[in-house]
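Sharing a structure, written as structure tokens. Questions coming.
Only one protein chain is missing from this complex, and each of the others stays in its spot.
Chain naming follows the written order as A and B, and within any one chain the residues start at number 1.
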Amino acid sequence: MLVWIVVAPLIGVLVNGVVFASGLWKKLLNGDEHTEKRIVSFVGCGVILASAVLSTLAFLKLRLTDERQIIQELFVWIPSGELKIGFEFLFDPLSCVMSLVVTWVSFLIHVYSIGYMHEDRSYSRYFTYLNMFVFFMLLLVLGNNFPLMFVGWEGVGLASYLLIGFWYEDAEKAYAGRKAFIVNRIGDFGFILGIFLIFFVFGSLNYQEVFSRALSPEFMDAIPQAVITTIALLLFVGAVGKSAQFPLYVWLPDAMAGPTPVSALIHAATMVTAGVYMIARCNVFYSQSPTAQMIVVGIATFTAFLAATIAITQNDIKRVLAYSTVSQLGYMFMGVGSGAYVAGMFHLVTHAFFKALLFLGSGSVIHALGGEQDIRKMGGLRRFLPVTSITFLIGTLAISGVPLFSGFFSKDEILGALYEKGYGICWFIALVTAVLTAFYMLRLYILTFEGKPRITEDLKHHIHESPPSMLIPLVILAVLSVAGGYIGIPEFMWKSIGIEGENLFERFLSSSILSTEQITHHALPHGSLTHWGLVGLSVLAAFVGIALAVYMYAITPLLPERLTEKPIVSILYRGSYGKWFVDEIYDLVFVKTFVNLSKLLALFDLKVIDGAVNGIAGAIRALASVLRTAQTGLLRFYAALMAIGVTAILVYMILSARF
Amino acid sequence: MDLNEVLKSTFLITPELSLILTGMILMVLDPFIRNRFKKELFWITALGLLIGFALNLNRFRYTESAFAGTLSLDEFTAYFNIIFIIGALLATVISRDYIEKTALKHGEYYALILFSTSGMMLLSSAREFISLFLCFEIMSVSVYILSGFNRRSPRSVESGIKYLVLGGFSSAILLYGIALIYGASGSVFLDEIASRFNMENPLYIAGTALILAGFVFKIGAFPLHQWIPDIYEGAPMTVTGFMSVGVKAAAFAVFLRVFFEGFSTLEVQWMQILWVISVFTMTIGNLAAIVQRSIKRMLAYSSISHAGYALVGIVASYGEKELGLSSVLYYLFAYTFMNLGAFGTLAYLSLKDRECEMLEDISGLWQRKPLVAIALGIFMFSLAGIPPTIGFFAKYRVFLSAIRAEFYWLAIIGILNSVLSAYYYLRVLVYAYMREEQMEFPAPQPLSAFAIAILSLGALILGIFPLYSWELAIKAAGSFIP
Partner (left out) sequence: MESFIFYLFAVVSIASALLVVSHRNPVVSALSLVLTLFSTAVLFILLLAHFIAVIQVLIYAGAIMVLFIFTVMFLNLRDDALSFDAQGMKLKLATLFVILIIVGYFSHLGFKKGVLLLSQNKNPIPENFGTAEAVAEVLFRDYLLPFELTSILIVVAILGVVVIAKRRLN
């Protein structure tokens, strides 16, 4: 069964790719475009639905039976001596959560894409790539060893590259694709080194074998702590690339060049969370290395804060969301980095819902406005797009952490974990980031949907709510954004209202978290008063942010502009608006250096190497004044070089054999 | 050797004989066939190769020695013969359309391919220096002629002559080495040479060095690699494809047999040299490939660097005999698919008067011929060693064995080189996929398309499921390890 979850999207790729995207249908079978689009949509969404249903069935099997994991071994993929890499799938609670999220959210976004991409002439190519992405993502999630995860990891990178540069005629978009690809390569380099090191240390790449060895004390006693830290950090380098953490986050905002559903699926809900999944999967390593944990949490906190400060001034609707994604990913890494793997995964799930919702909502807006992405040219859209605006508001409240919405529960758990693990400063920064989050999200909502319309009169007549195929996913995701949090209500909250409940999500996931360091934060010695205190603080943070945004943008709309004229604020504003000039710094430090270096090399090539070659050729030509053609000269030259080569081999051999 | 032995041995080499006989039949038939039917001679060629292939499969079941120890017919031979025949067969299929397009001669072309292939096949089994040298020459001379086969093109003729002269030079060096070894040991059989090998006698050492140089030339490795770009560039496209996989694999086969069986006493020394050679070969090939604007010339340089990667496997076998050797064998197998595929695709896209060789010549391929573009993509990915292609797996094996054998620097240099190589392979795809200019492309050629499809699917499917072919390589290496 497991194999079909993965294979179903592949079937979609093959059908859509070979029959339609290749042009076979149009050119050889003379099929018309309308039928093509219908078949492509049907196949594209159908296979994802199949895989979603199958994942659900597998989930039920896991829930209803005592099995802690299902392993399906297909065949030995790479055998060589002691290294045996099987093509096998693992379905344990962790991959179950991931595959449910991936398949269902993908399905909704596929359905949404039918409406969104309807006018595009590369419709079938789009669905082929999208199916391909889901295939690789499921391979990443369900693979039972590191090489399979790596194949998926690279595969989703490829799909993401293809989709970011989907409209490759636009040079800037093609460039964004390349940027994403190259930045990801840097991360992947660390990741593959980490895999090598795992194999080197543990002699296997299979999850069960590696983790059971990593858990056995006698095995670990022989290994220096630094080795485990190195493994953890190398893997984290991979995660930093894929999940857009500082300093490799720069590709994600640019990745918004792709179609909006792609941003929703790949660059918000699923692919970018692969790093979080990977760390949760490798929890055994992280729990044994406090150094690595500290670095992960540190980088995550810094990323979350940095991205939030950038998001508050951006004017492109998708860019705000992109930076907010980077920031929220930071939260997830704070969770998994501080050892609260369940909390991190929980935030991953809820974030998948509300961020997909926000992106799809923004897509609906962009669609309605004919491609406009600047929020300064929006405003008052609630009147025109009622469904979109309500669902968008729900998403906004969820991400801001307003109580009873899903984001509240998950974010709160991460903040609680940070506090308990003693990351006091990080906790505080995360709290400030929560204020900023609520602020910029509300700002985004208000500027887009409230106030006076700032759109042109001409546009006003054309503006229309999106088709049902786009709205239904929005509504479903809105429901999930609200209700999604209830799967993980912490124990103390149940107790406070007098019910003997427990954290369902945590209990479900617990068998996947192998590390001995259990998540203990609901067993705080201070009792539930501290808990409620922490909750109160984060609720306060959310409302402060919301209130600030409402005050600045709804009540006194002229205030922000006046504020930016004040000296200190203006510097900060310009810094934030310019994204703290990170791109420019990178450009200066890395890109320019490389370009100059390669120019130097090219010059070297041109002057020295070519010069030498030309010089030799010229010298020979000059020497051989009556030479008939250059060819014969070169021939002799080659023969001479070969003679020297043979002599070198001969000399080396004699020297090494005789002395 | 009595009559019985001769008869028995003759039966044992039926795969090779079937190729030689088919070649003879072609030569006899050729003058009697009208010009416009001559292209159908292809079918006879294909039949001969297929019979040879089928008969060769039998060899996986036994290890025999023929002609009083002159030939050793084992799984090693069988494995390499599969590479040669697959290479020759697919090259022939693509050649049929190519020859038709460029108005060359069918009959002699096919006969030469067959003779050359039979030379390679015998070469992979030869354990005696006289036969070995003769097979070497049968293979080489055929390829010299094939390189200059397009007499209308000055570049092709030039390539043929250059190849002849430089190849002759290298053969002379090889022969000199053989003579020294014979002078020292009094035998031309590898096993006897191995048992009499004496480190104290300088003749052995000089002989080994010269034989090494002779093989290094044919492999196309540093420091005897200079001929490759010119000759690969000048030769007709299909011939380049054929010789880049066949001749190279054959040279590796004979190299492995001679050095591991005959000169293992001196292993430490020639392994050291090979280490240096492989590092330089990989690096020089790659560096030169980067600056090329001609795909054909770029592939020529890249074939130098691929020889370097395969040599890494040989060096690794110093510590990890089985793993190292099988990785070399597998690399050559993989290389057959990807390189022949790349040259085949270019041959497919060539026009009568213009070979498809510059980067600009494939601009807009994706728009005009998407399936060919996909195939080209697979080959380039494979050559660059990007998963899930066969090229990735082959490189992975080679570098893994180097790491296992604790040649860390070699593995690191190899991996860095392979990263570097992605640049120029992917640049080809940039032109094929992202450029809009509409170049003129030839009409579809079903047979060639079929061959390219097989190659690309092979490169992809064997990359995803490498198990079976990998086991074959292990078996072949196992049969050969003394």
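By definition in this document, contacts are C-beta pairs under 8 Å (C-beta built on N, C-alpha and C of every residue); 3 or more make two chains touch, one makes a residue touch a chain.
None of the values given here were measured: they were computed from a predicted structure.
Considering the whole complex, the residue from B:L50, B:A68, B:V268 or B:L416 that touches the absent chain is B:A68.
From the set B:I130, B:V268, B:L416 or B:V430, the residue in touch with the chain omitted from the display is B:I130, counting the whole complex.
Screening B:G148, B:G234, B:G341 or B:G414 for touch with the missing chain picks out B:G148. When the full complex is taken into account, the listed residue touching the unshown chain is B:E108, out of B:E108, B:E192 or B:E360. Hidden from this view is one chain, which touches subunit B at 1, 6, 9, 20, 24, 27, 66-68, 70-71, 103, 105, 108, 111-112, 115-116, 118-119, 122, 128, 130-131, 134-135, 137-138, 141-142, 144-145, 148-149, 151-152, 186, 198, 200-203, 206. Panel shows subunit A; residues 620, 623-628, 633, 636, 640, 643-644, 647, 650-651, 654, 658 of it touch the chain omitted from the view.
Operating definition for what follows: only the chains that are shown with their structure count from here on.
We define each chain's centre as the mean of its Cα atoms; on that basis subunit A and subunit B are separated by 43 Å. Looking at the complex, you find that subunit A touches subunit B at residues 22-23, 75-81, 83, 151, 154, 168, 174, 605, 631, 634-635, 638-639, 641-642, 644-646, 648-650, 652-654, 656-658. Listing the residues of subunit B that touch subunit A in their complex gives 158, 161-162, 165-166, 169-170, 173, 199, 202, 205-206, 208-210, 212-213, 216-217, 222-224, 226-227, 230, 266, 268-270, 272-273, 276, 291, 323, 370-371, 374, 387-388, 393, 397, 400, 404, 434, 465-467, 470-471.
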